[in-house]
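Missing here is one protein chain; the remaining ones are kept as they sit in the complex.
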Amino acid sequence: SKQPGGDAPPANKRLVVGFSQIGAESGWRTANTKSIKDEAEKRGVDLRFSDAQGDQENQVRALRSFIQQQVDVIAVAPKTEEGWQEVLEEAQRAGIPVILTDRLVRVDDDSLYVTFIGSDFVEEGRRAGQWLADQTGGTAVIAELQGTPGAAPTIDRKKGFEEIVARHPGMTIVKSQSGNFERSKGKEVCEAFMRSPEGPQITALYAHNDDMALGAIQAIAAAGRRPGEDVLVVSIDGVRDAFQAMLDGTLNCTVECNPLLGPQLFDTIEAVRRGERVPKRILTTEGVYDRSQVTAETLASRQY
Amino acid sequence: MRALLASRNLPSLAAAAILAVLVVAGSVRFEHFASVGNLSNLLGDYAFVAIAAVGATFVILAGGIDLSVGSMVAFTAMLAAWLVDRGWHPLATVPVCLAIGAALGAAMGGLIHAFALPAFIVTLAGMFALRAATFLLHDQPLGIVHPFLSWMSRDAAVPLGGAALPARAVLMLAVVALGAIVAGRTRFGRRVYALGGSPRSAEAMGVSVGTTTVAVYALAGACAALAGVVFASAKRAGDPTALVGLELTVIAAVVIGGTLLSGGVGSVGGTLLGVLILGVIRLLIDFQGNLNAAWTSVATGVLLLAFAGLQRALAGLGGWADRGTGGAARIEPRLPR
Amino acid sequence: MTPAERLNHPAASPPLVDVRGVVMDYPGVRALDRVSFDLARGEIHALMGENGAGKSTLVKILAGRQRPTAGTIRLGGTEIRPASTRHAEAHGVSTVFQEIDLVPTLSVADNICLGREPTRLGLVRRPRLRARAAAALRRLGIAIDLDRTVEELPTAIQQLVAISRALDCDARVLVLDEPTSSLDASETGTLFEALRRLREQGLGIVFVTHFIEQVYAIADRITVLRNGARVGCWTTAALSREALVSAMTGRRLEAVHRGPAAAPEREPIGAPAAHAPPALAARDLGRRRSIHPVSLHVSCGEALGLAGLLGSGRTELARLLFGADAPDTGRVEVEGRPLPVGSVRAAIAAGVAMTPEDRKSQGLLLDFSVRENIVLALQSRRGPLHPLPRAEQDRLAAHYIEALAIAAPGPDTPVGQLSGGNQQKVLLARWLAVQPVVLILDEPTRGIDVGARAEIERLILDLRARGMAIVLISSELDEIVRLCDRALVLRDRTAAGALAGEALDESAVLAMVAAAPASASIANRTVDEDAG
Partner (left out) sequence: MATPAGQRSWHASPAVWPVLGIVSLVLLNALFDKLLPGGPGLFGPGAFLRLSMRDGVPAGALVDILNYGGAIAILALGMTPVIATRGVDLSVGSVMALAGAVAASLVVADVPSIAALATALAVGAACGLCNGVLVSFGGVQPFVVTLVLMVAGRGVAQLVTGSQITTFHDPLLEFVGLGRPAWLPLPMPFILATAMLGATVLALRRTALGLFTEAVGSNPEAAALVGVRSRLLVAAAYVFCGLCAALAGLIAMANIKGADPFNAGRNAELAAIFAVVVGGTSLAGGRMCLLGAFAGAFLLQALTTTMYARNIGADVAPLPQALAILAVCIVGSPPVAAMLGRRRKRTP
């Protein structure tokens, strides 16, 4: 049968790629899906797309069905890091190379996947923290809106941010609660923050994604304080609504987490098919956007 | 044969017929669909769902409902992973998890009976509490490495026409068979059916309602715990965020398999059919391969609806639709208490 | 030694069951007040009393379904406190409850053997189980499909299945709460034979009924309850029918029975005028698998009886007339206007009413109050947007509680807490409140005490006299003969013939019912036969 990424594809046969997406829990995720689908179409790749509807089990099942369908390459955006050993071994036995996007997996043997394309959540947390430290000179009373408990981005974005906070004695996190990555929960939880005894002292809000920050901004305003001025707001993702908010002056900074992985992913896939060696870790190009940099043109250029 | 064709088996038979249709349709439409590999994947991937669903079938047959399955599976999976992480042999975690699952189930059953509380509320509370307990045990995914687990997934599979049937699939089939025997051929099984058919009459006929209720929930807890161990061993991890919403999948499988939510009617074998139908629907969507999230939801819904309509129509042809004397406006059965 | 002789030597053996000073308090009601009761070996002991007297409550206490507030129960000399039916059965007390308690979704065989299935290595032995169930049914002379679920069976068959179940276990004491309320003469006869055999074997049998003749046919002793208190205990021979009735009611017999005999107008309004269409007419009304086409008509002020054996199709016919089932052939006319097929609403709107046979599953809303149950049909006819004012509801409830002597703590008591007979009266009240043109009564006196039965019979005559058309289904031929102008006899789901006027008497009906010898008996009825 096939060698993992070995032989060059016959010219007449279309490249078949199976891609397993986590679900559609946010606009970020849909942009990610769209980028991959569009790129596949552009390059004439036969993309077998599977949406797991938020359930990692469905992802595992999708991978097994890709193996049955004898696709050429499998790409997967894993929901959590754990739980991939067995199915990746099966893919390896079937000679299908696997590329990870967006999140890494933890397996005994990292030859089970070819490469990982995506951002580093810990690094994103660090960047958000660093921005805040730079902006405030290292003194801030911070409220943190976490993502879904136990999820990889939640754990890592918290970890990275806390690393920076630990380095600055003037920065303290006084409130930290999950807003489930949802705009409405972000708002509800932030209202509780503002109302709490510590509420009046809070000078900064760190949200694990833009949606929660956008909800929180409304809560801060409703509590009679100016978001972006009295309370600095920093979040992660860089969706279009966040840029709009920066233009409005209510959001201070967003750390980009680029969902537009399509081109990079298919470049890599083709490289793998050609038998080239690819690095084990391919970082996506991502920026940190401060509201001072944002203009109407930046907003217009945002694709998601 | 006549007993098999009895009117209350019709929904299950209809489910089997539709499952066959789905499989044939898939084979015609997609290359590689009808393969032994897909079959063994299906059985392996849904093993833990089916094991949990066997327990849920008993609960629903007894006229109850168990919303705590998802949390229970996640909790016991985490417990198993946690124990293995502390140096236990994976096999040694099985009795511990089963005992704890059964005890927790029995506790819920006990509350339901002792305070005459709705099962919905008690098991909803159980669902919340167990999810929190999972986080308390370990607040993020916990991977485990153990030679036994590698051996299980690589070497303990049963060869099956060119593919390999995972050991967990064999275990699942055994549990389903055992469940079917317990439900259909033991006194306990008869009591469960009686309790679901009419708790009042069952009590009047000498069925001990309390004992049976507690036993049924304990059984469901044990099944969910076994499912948890299977899950942990297949994933080689425990995950506190895993399997949110599994309860709906499980209940849907039970109901699709022909068991009435009102209790007293249904079968364990039907439940396996229900699980497989959900699995085949998912497989069809994966093979279709071009549905994004929104269309995946819509397609799942439409397939389910088509399925329910067909099942209803087939069963209706057999006269199941108007059982009893009340032909006029027979409203569908009661929900569990 | 005959049972009566044995009774005369009480010292010889202690009573099998000895109940002393039992008190049972429900919230707001004292259902039993220091009642004592004893049962000897090899005795059939009848428990009698009006509706709500406390008979079923005593039965439930014996069976472990209800814990008494005070008092003791001794079984063979040792005190027992049965905490559940299971517990009581372990002591050898086997019970048939008034509200037939079977699991509707289980098969006949499973119901009969539930909890005592024959097993080997923990597995139920199906063939043995079926054989045992079949044997238990045979004892009562019935042969029905063991795999049918109980909910598919008519009330009377369910009752027989429940009795078979009670007979199937090794009991020392058998308690039967109105086992014959749905049975007709021949089934009752078979049951009595079985009971006599058990009596010979030394069982003690408690027998609750409202049929006085049955008591004299089988009981050795009679205990009478009134308003929860024991009135007395007599050997059957020592108590005349008159004395029994007055013990039960606290009134003299004439007061009770001034009903039918004294009813003023036995004579009907007479043949309907040629131009006036009958109140209710059916032509070739039939339904596949249930009843062959039947034609009938009833005029205003006339009562038509539907007679026949169990399963002869009377209930099915009534349901077709009422539109509860859709007929395959024929149609129904009310006062000359055809009714749309299979619409209960249309029938009700046209002035037809029907009290169903099975009050628990088809009639009452058990957790609703007496008042709500009474006004339900009237309200339904008025439509949801014209609610009956509360005052009017209260008036109606009060009126019927009084008129039918419904023993209830108040109009807001949930119907489920009433005694069986009183529940039946509530069901009647519901349809009387509608004041229909045609009233179809399916076994209206099931489980109703003598006094109330007389009241209801008088009521029926009265309604008829006031111009209502009545269709009466009853398993008691004398009731049909006494109350009806004409009777339609059904056999094997076919109209076997009609009787009217002078020709309508019990022997004529019986002759017609029994005309086709073997096929009329339940034992030989195959279940799946297709009448269509």
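Letters are used for the chains, namely A, B and C, taken in the order the chains are written, and counting of residues starts over at 1 for each.
Following the convention adopted for this analysis, a residue touches a chain if its C-beta (ideal position, glycine included) is under 8 Å from a C-beta of that chain, and two chains touch if they have at least 3 such contacts.
Everything numeric here is computed off the predicted structure, so don't read it as measured data.
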Report summary line: Answer for the absent chain's shown contacts is A, B, C
Query - Residue in contact with the excluded chain [from B:Leu91, B:Leu136 or B:Val158] - result: B:Leu136
Query raised in the report: Which of these touches the unseen chain: B:Ala17, B:Leu124, B:Leu160 or B:Leu173?
Result: B:Leu124
Query - Touching the absent chain when the full complex is considered, from A:Gln85, A:Asn180, A:Ser235 or A:Thr268 - result: A:Asn180
**Report entry** Absent-chain contact - pick from B:Ser27, B:Thr211 or B:Asn292
**Finding:** B:Asn292
Query - Contact residue for the chain not shown (choose from A:Gly18, A:Gly215 or A:Gly262) - result: A:Gly215
Query - Residues belonging to chain C that touch the chain removed from view - result: 27, 322, 324, 344-345, 347-349, 354, 356, 361-369, 372, 376-377, 379-388, 412, 430
Query raised in the report: Which residues does chain A use to touch the chain missing from this display?
Result: 24-27, 30, 34, 146, 149-150, 175, 177-178, 180-185, 187-189, 191-192, 195-200, 211, 214-215, 218, 222-224, 241, 244, 304
Report summary line: In the full complex, chain B touches the hidden chain through residues 67, 111, 114-118, 120-122, 124-129, 131-133, 135-136, 139, 240, 248, 251-252, 255-256, 260-261, 292-298, 300-302, 304-305, 308-309, 312, 316, 321, 324-326, 328-337
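Heads up, the rule we're going with is that only the chains that are shown with their structure count from here on.
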Query raised in the report: For the protein chains shown, what form does their contact graph take: line, ring, star, complete or other?
Result: line
Report summary line: chain A and chain C have mean C-alpha positions lying a whole-number Å distance apart equal to 72
Query raised in the report: chain B to chain C: how many Å between their CA centres?
Result: 43
Query raised in the report: Touching two or more other chains, which residues of chain A qualify?
Result: none
Report summary line: The chain A residues in contact with chain B across the complex are 18, 21, 23-24, 29-30, 33, 37, 47-51, 53, 55-58, 60-62, 64-70, 80-83, 85-86, 89, 106, 108, 148-152, 155
Query raised in the report: Residues of chain C touching chain B in their complex?
Result: 63, 65, 84-86, 89, 95, 97, 101-106, 110-111, 114-115, 117, 119, 122-124, 126, 147, 149, 151-152, 154, 165, 319, 324-326, 342, 344, 358, 361-362
**Report entry** Of chain B, residues touching chain A in the complex
**Finding:** 30-32, 35, 37-38, 41, 45, 135, 139-143, 145, 153-154, 234-243, 245, 279, 282-283, 285-287, 289-294, 296-297, 300
